[in-house]
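This report concerns only the one structure given below.
Up next is subunit A:
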Amino acid sequence: MAGKGKLTIARDRCKGCGLCIHFCPKGILKEFLELNRLGYRPVSLEEEGECTGCGICALMCPDMVIQVERGEGA
Partner candidate 1 sequence: MKTRLMKGNEAVGEAAVSAGCRHYYGYPITPQNEIPEYLSYRMPEVGGVFIQSESEIAAINMVYGTSSTGARVMTSSSSPGISLKAEGISYLAGSELPAVIVNMMRGGPGLGGIQPAQGDYFQAVKGGGHGDYRVIVLAAASVQELYTFTLLAFDLADRYRNPVMLLGDGLLGQMMEEVEIPQDLGDDNPPGKPWAVTGCRGRGRNIINSLYLDPHKLEAHNRKLQEKYKGIMEREQRFQEHHTEDCELLLVAYGTAARVSRGAVDEARALGIKAGLFRPQTLWPFPNRGLKEAARRARALLVVEMSSGQMVEDVNLGVQCRLPVHFYGRMGGIVPSAGEVLEEIKRIEGGLA
Partner candidate 2 sequence: MKVIAKRPESLTQQAFHYCPGCTHGIIHRLVAEVIDELGEGGPAVGIAPVGCSVLAYEYFNLDMIQASHGRAPAVATGVKRALPDCIVFTYQGDGDLAAIGLSEIVHAALRGENFTVIFVNNAIYGMTGGQIAPTTLPGQKTTTSPLGRDTVLSGNPIKVCELLATQEGPAYLSRVSVHSPAQVRRARKAIQKAFEVQRKKQGFSLVEILSTCPTNWGLDPLKSLEWLEKEMLPRYPLGEFRTPGGEENGSL
């Protein structure tokens, strides 16, 4: 079974570019409907349990909006 990942999303810093959403291998990132402080629709994690903590979202995020943690021994 895949390891468990935990995302911390700095929603107020997100510019809604969608790169993380596109590259997430699990397809579990979605655009949040409400606008953030900057006026963008930020990313949000839909199904928390599904995240493997692969870090690809953070790898492709130009604004370091996402901090990724992964469970040990996964």
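The rule is short, and it goes like this: a residue touches a chain if its C-beta (ideal position, glycine included) is under 8 Å from a C-beta of that chain, and two chains touch if they have at least 3 such contacts; residues count from 1.
Picked so that all candidates are chains of the complex that A comes from, given by their letters.
It should be emphasised that the depicted structure is a prediction, and the values quoted were computed from it without experimental measurement.
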Touching candidate for subunit A, same complex, options 1 or 2: 2
Sites on subunit A touched by candidate 2 in the complex: 6, 13, 15-19, 22-23, 40, 53, 55-56, 58-64, 66-72
